[in-house]
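Structure first, commentary second.
A single protein chain has been omitted; all remaining protein chains appear in their positions.
The block that comes next holds subunit A.
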């Protein structure tokens, strides 16, 4: 189902921060929460396409830098009352290395979450 790609180590991503992976389907933002869980979302806000990787991360959420929508990192869902969803991708952590699962199906929003 998924093509798994090794994308780096946990420590390449700052805590409460994010890094971007360029893929043929567009940029994917990889987030690292304070508890070292990692999440992958398409780097486009469902509102007006803002780069989520540039937002402020807290708990398991990120605030979009353009107009402050807040998205859940584990589902890509916008926090109410905003409505929308950023595609999320599965991640695997193996021996400190992160693997990103990609496939070319358009809607991956229901993809299973796998974090450390």
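Observations on the model:
In this text, a residue touches a chain if its C-beta (ideal position, glycine included) is under 8 Å from a C-beta of that chain, and two chains touch if they have at least 3 such contacts; residues count from 1.
Here, contacts and distances are computed from a predicted model.
Per its UniProt entry, the chain excluded from the display bears the name "Nitrite reductase, large sub-unit (NAD(P)H)", taken from "cytochrome-c oxidase", "Tryptophan synthase beta chain", "Nitrite reductase, large sub-unit (NAD(P)H)" or "Histidine kinase/HSP90-like ATPase domain-containing protein". For the chain missing from the display, the contacting residue among A:41, A:86 or A:100 is A:100, taking the whole complex into account.
Although one chain is not displayed, its contacts with subunit A can still be listed: residues 3, 5, 7-8, 12-17, 19-25, 27, 30, 34, 48-51, 54-59, 63, 65-68, 70, 81, 100, 102.
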